[in-house]
Each structure stands twice: as C-alpha cells, then as structure tokens.
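What follows is part of the complex, with its chains left where they were.
Letters are used for the chains, namely A and B, taken in the order the chains are written, and counting of residues starts over at 1 for each.
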Amino acid sequence: MEFRAGQRATWTKTITEADVYAFAGITGDFNPLHVDAEFARHSRFGERIAHGILTAGLISAVLGMRLPGPGGIFLNLALKFLKPVKFGDTITAEAEVVSYRSDKRILTLKTACRNQRGEMVVEGESVLLVDPLPKE
Amino acid sequence: MEFRAGQRATWTKTITEADVYAFAGITGDFNPLHVDAEFARHSRFGERIAHGILTAGLISAVLGMRLPGPGGIFLNLALKFLKPVKFGDTITAEAEVVSYRSDKRILTLKTACRNQRGEMVVEGESVLLVDPLPKE
C-alpha cells in the first residue's frame, strides 16, 4: 500500500440516543451528562450529550474502513474535544494523511469530527500501523 | 470538589465478543481485525481483537463514574496502544490525578488500561473540565 500527504476520507453518521445508550452499556460510562435527562437539563449543555469517546469511535470507523482501511491498527491517538455532540447531530469524521513511513508502515493522519453545521467538535491526530499481516 | 495528585480510581470489565460487535455496530468500524475471524486468523494477532477505542471507553467510564465522577467532561485525550485486547480479556482502566487547577476546574490525570496479567495495554493522559454546572 502507498499513501500520499493530503489523501482524505470521511465517515458520516447521525448520533442517536440509541447509540449513546448502547455505548454507555458496553463501557459502563453512565455519567449523568449522557444518560440522566434531569441532571443534564441543569448542566451547561441543557440536555444529554454524547460521550466524547463515542464520537471518537467514528474516527476509528473512517480509519478502519476507508483510510488506511482494513487491517490498520492504532498506535497513538490524540484528541481535543471542542464542542458537545447532541443527540441527533450528524457527525462526519474526517481523516487526512500527514505522512507515511513505508519502511515501518506507519501512517500519521489528522483527524477531525464536524457536525451538520460544519463546526469542528473534535480534532486530533492518529498514528496507525498499516496492514498488520504476519511477518514472513 | 477538590483533587490531590496521586488520587486513584479503577474500573474493570471483561471485554466480550458482544461488546466488540456492539461497538462495531454503533460506530460502523467493521475493520475485519475485529469482526472477521478468518481475516484475523491470518493477522499478526491470530484472532479477532477489540477496537482500541472500545478499550478507551473504559477510561471514559472510570473518569465519568469515579474520578472525577459525574459531570466531568473531556477536554483532551492522548493514548498509546501497547498491546492488543483479545475477546475475554479482563481490562482494568486506571486513573490517577496528576494536577488540578481549581480556579479553572481543570483536572489532569494519567490513565492506563491493564489486562488480567497486569500488562499495560493502553496508556495516556486525560484532561477534563470538572462539574460543568451552569455558571451563576
């Protein structure tokens, strides 16, 4: 495989209450900001919001499915959370190649998530090992 | 709320096939390393492994449930993925306070995940805003 700086891919999904509840259920993160409508109503967000790591999951999807695609595995991940994701927001995860070391098959990408208004909600960088097939 | 350097909390769960499949299902990350047993058998891991971001979800849980607990929200997250998590591995997410700026209510923690053999599988740092109640 070869990658060039600037190569891009995206992955879009509308984040729903069902997603947030399923994510709480598999991780155990029942932070009331995510699953307690009364608590959340009195928070600065005024309503329940999605887990930041759930939004990060869309970054996992764009990397695992599209760029670099099947077989890529995470080495490093760095994220800044800029804005809340509300139930019903449509989030697009974007990945853009920064650099590729073909000798070590290490791919560095800029990653970001934007909502349906184009606002960046998460930004960061991911480093992946590409094509982890057995060494001969 | 007050926090002191060195304060610790943990969160433990055995990661199952059902967890991995649910995570694939809510994010769309069907990377064959996670959901295709035949592909995974020929990978360097020899079997399907959990998504790295799913393991990171346990960090979300220890932070959201225990330290700092309800109301904390992510500002920054940095993770290194050191070893694969296999189906059936029992993962303990650990959080330890590094520092707390009480004027801005910003909490910095070291975070790590270990498996049932005590091997560190993920390590990193998280920065949270604590207690996001409405401003007076």
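Keep this in mind: a residue touches a chain if its C-beta (ideal position, glycine included) is under 8 Å from a C-beta of that chain, and two chains touch if they have at least 3 such contacts.
Remember, it's a predicted structure, so these values are computed and weren't measured experimentally.
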item	value
Full complex, copies of the single sequence (shown: 2)	4
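Keep this in mind: only the chains that are shown with their structure count from here on.
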item	value
Chain B residues touching chain A - in the complex, by the definition given at the top	11, 13, 19, 22-23, 25-34, 39, 42-45, 51-54, 56-61, 63-65, 70-81, 84, 132-135
